[in-house]
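Before we start, here is the structure in question, set down as structure tokens.
Left out: one protein chain. Kept in place: all the others.
As written, the chain order gives the labels A and B, with residue 1 at the start of each chain.
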Amino acid sequence: MSTPQWKLSPDRLFDPDPAQRRVARTLYESIRDLPLICPHGHVDPRLLADPEYGFGTPADLLIIPDHYIFRMLYSQGVPMEALGVPRVDGGPVETDHRRIWQTFADHFHLFRGTPTGVWLAAELAEVFGVGAKLTSATAQDIYDEIAAKLATPAFRPRALFERFHIETLCTTDAASDPLAHHQALRASGWKGDVRPTFRPDAVVNLDTPGWGQEIERLSAASGIDITSYSAFIRAVEQRRAFFKQMGATATDHAALSAYTAELSPAEAEAVFKRALQGEASAEDVQRFTGHMMMEMARMSIEDGLVMQFHVGAFRGHNSFVASRFGKDKGADIPVASEFTCNLHPLLNRYGNDTRLTLIVFCLDEATYARELAPLAGHYPAMRLGPPWWFFDSINGMVRYRDLVHETAGLYNTVGFNDDTRAFPSIPARHDVWRRVECNWLAGLVVRGLIDEEDSVEMASASAYGLAKTAYRL
Amino acid sequence: MSTPQWKLSPDRLFDPDPAQRRVARTLYESIRDLPLICPHGHVDPRLLADPEYGFGTPADLLIIPDHYIFRMLYSQGVPMEALGVPRVDGGPVETDHRRIWQTFADHFHLFRGTPTGVWLAAELAEVFGVGAKLTSATAQDIYDEIAAKLATPAFRPRALFERFHIETLCTTDAASDPLAHHQALRASGWKGDVRPTFRPDAVVNLDTPGWGQEIERLSAASGIDITSYSAFIRAVEQRRAFFKQMGATATDHAALSAYTAELSPAEAEAVFKRALQGEASAEDVQRFTGHMMMEMARMSIEDGLVMQFHVGAFRGHNSFVASRFGKDKGADIPVASEFTCNLHPLLNRYGNDTRLTLIVFCLDEATYARELAPLAGHYPAMRLGPPWWFFDSINGMVRYRDLVHETAGLYNTVGFNDDTRAFPSIPARHDVWRRVECNWLAGLVVRGLIDEEDSVEMASASAYGLAKTAYRL
Partner (left out) sequence: MSTPQWKLSPDRLFDPDPAQRRVARTLYESIRDLPLICPHGHVDPRLLADPEYGFGTPADLLIIPDHYIFRMLYSQGVPMEALGVPRVDGGPVETDHRRIWQTFADHFHLFRGTPTGVWLAAELAEVFGVGAKLTSATAQDIYDEIAAKLATPAFRPRALFERFHIETLCTTDAASDPLAHHQALRASGWKGDVRPTFRPDAVVNLDTPGWGQEIERLSAASGIDITSYSAFIRAVEQRRAFFKQMGATATDHAALSAYTAELSPAEAEAVFKRALQGEASAEDVQRFTGHMMMEMARMSIEDGLVMQFHVGAFRGHNSFVASRFGKDKGADIPVASEFTCNLHPLLNRYGNDTRLTLIVFCLDEATYARELAPLAGHYPAMRLGPPWWFFDSINGMVRYRDLVHETAGLYNTVGFNDDTRAFPSIPARHDVWRRVECNWLAGLVVRGLIDEEDSVEMASASAYGLAKTAYRL
């Protein structure tokens, strides 16, 4: 019996209707080779700072750090230890990476028809040149094939960055981060455009575990002794200036809800003091985050950094997993969100100011057409980010345009973010977006909603121009 | 280079699949020429009362009064002043209508693939006979073309009413409105069927700005001195009778939530007294509106006026825009809605009475399949209105049938409402509905869910019969 092979159709993700498919393919060919703009993601800058950085084994690269993968196997009863996910307490986990890989391959059917399955197939076939489909039988041969590739200079991160045709890649960095890797990268003379993004969640959200230490780190990084709210604000402003000087064009903020509301200076000072004394209440936490979103919008107007706001994840829903394996382990679950009332204070105060760009991301698709598209379709300062996380998927993208476009149009959206930690998956993720967008536009063409001339401009904007403009790159 | 032209395919909005398209086209041809029933909208009756009414310039007609258009340009940083939108304070705005038109044309790409873009293309091409696609380059020629048409008698509102084949058009009128234009229209002997609709929001919602004056107006119009709740009810009943005598067959009510609940007579009296004294609380406001919805259902059972209920818009979300330009300026944003519990009191009291027709409209599509279709698919008195506002769109209509039909069926819905202030857009709006509905039915035919015989009857009901029956026209 011959080994089954990946079947990556050149027309994949396009509608089967021949007329639509023809238009989709033509559009796709017109934008396929545009450079990648990666304005938001979680690639570790170390990868690119060190010219000799190596990815380790195939399991190190593709399984152990990827919560998209191990959470699916975990949901079907595979212990995370069997996948080599490190325990917080240093307890024993599988260390034989060939066995980890075999377990993964034995369960690869779980990813049939999922975005993770699509990304992995494309990554194995197109980045690593693996012809055989991953199965229990082919697992070890494929392991060898990937391992051999990873040992070559062509699979160092910088070489892949260039091969992937990445024009700009932005990382996500804590407010107190000294950006040493970014400094090293710049000093190295390598020409890749890699930029930090200012993400102050750990100091803004008063309930961050170890918030006090985070404030100490911020004091150290900024050289400002943070003993008051006003000193805190000065320190934040100082770090924003430093990030900007290091090439940042954006900030990023995450919260469970989109709540925004300004505190009086006295209230802000009082809440901050309680937090310093370890006495902040749950209400303090929410009000302070809501207040800081207002402050961040104010600062963005002043310094020109684009403001990103990611709303709606209940982090660490599974206490057992959180305590045993730590955070970001596939147990973050979305909650219903509300934007119309929650963003009202911020948008009323700053939403008419064209110097501000506020890009909102959400995990509650019920708000796309009901709240987010009408808001983005009215306020000059607001833009809507691409489908995020669970919705960074074929259907997620289709629903996004279906629900958003008619009210917000194309130009109040900002193209694509791959948002990934998995560096080699970047081309596959952008390719899914580009294919789905071209197919969507082809659908508009064959239904007579736009003409082909318009569709070509829209495809290019979606694949490249919108992200570049919105992030001021 | 030749000037680009509108490409209005005769098969536009139909699925590209040849089998489905063939059925859709046949269905569409069977209903395309049916008269238009316009049972809910915001056309100013003055247009039709005055036989010589002129629309002004192309900007007067198509841009300055249309919040669908200027909100999109505003969202991309174009000041509303540059589009000639009048300021509340009389401050300066652009008065050169050719420049307004040029600014609009320069940004026409914002509407690519949106319902506004589709309506405008159809309106320019089919109402005004404009062949060239609107671009920066063609703007001034098109302005001339439209202006020339508008100067001719064929472009008086009454002439267009007849050309559009409108069978009945209902306007929306305040409770205290003397309906002078409607009286003039009737007196003129013109045969167009134009009817008022009773919309008492300004007196029912106690937080209406200037509510006291509205009550005075209602006193004057009804000849009843409204110094008590019971007098208020008598005045409302008096006005309903007057509207009915003037041809009205329906009332209309708008509220942020669908809350309904009866107050005792003493409570109602007490709340109303507080309102008269300017002392109504926020809770009073909500409870009184909820109570009045019950009262309106009771009155509808008595006088036979169909009751419309529009739920879910946060009006005037942008304080800056509201204070500078007034209301209805594109800054109304939907909120999540709840119907199952909120309508429970009203439906329990009156929902089994076949004399009542309650037509519900919403801005929260999450309630279509979950709440509204099951309610409309059970209570004899309840019907579901067509997709409203942001959802009066191609995708909005597709989702509406997708989500509503399987539970409520076709006959618990009420056909289409164009709901427009923009008189010349009426045919384009109905045409979108008719095309989308025929395509939906064609999809059912080619999937074997209905046969062609049934589809023909359903298409006709959707385009014409359902609206006529539901609104008792």
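As a convention for this text, a residue touches a chain if its C-beta (ideal position, glycine included) is under 8 Å from a C-beta of that chain, and two chains touch if they have at least 3 such contacts.
No experiment lies behind these values; they were computed from the predicted model shown.
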Full-complex touch with the removed chain, picking from B:7, B:99, B:149 or B:344, is B:344
Tell me which of B:13, B:422 or B:458 is the one touching the absent chain.
B:458
Among B:17, B:252 or B:418, contact with the omitted chain is made only by B:17
Of A:331, A:376, A:403 or A:426, the one touching the omitted chain in the full complex:
A:331
Touch as defined at the start, partner being the missing chain; which of B:185, B:403, B:436 or B:463 qualifies?
B:403
Which residue numbers on subunit A touch the omitted chain?
4, 7-9, 11-17, 71-72, 74-77, 109-115, 117-118, 133, 314, 317-321, 330-336, 363-366, 390-391, 393-396, 399
Note that subunit B touches the chain not displayed via residues 15, 17, 19-20, 338, 340-341, 344, 347-348, 351-352, 354, 366, 369-371, 373-380, 382, 402-403, 405-412, 443-444, 446-451, 453-454, 457-458
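Everything below uses one rule, namely that only the chains that are shown with their structure count from here on.
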Can you grab the rotation angle between subunit A and subunit B? Superpose on CA, round to the nearest 5°.
120
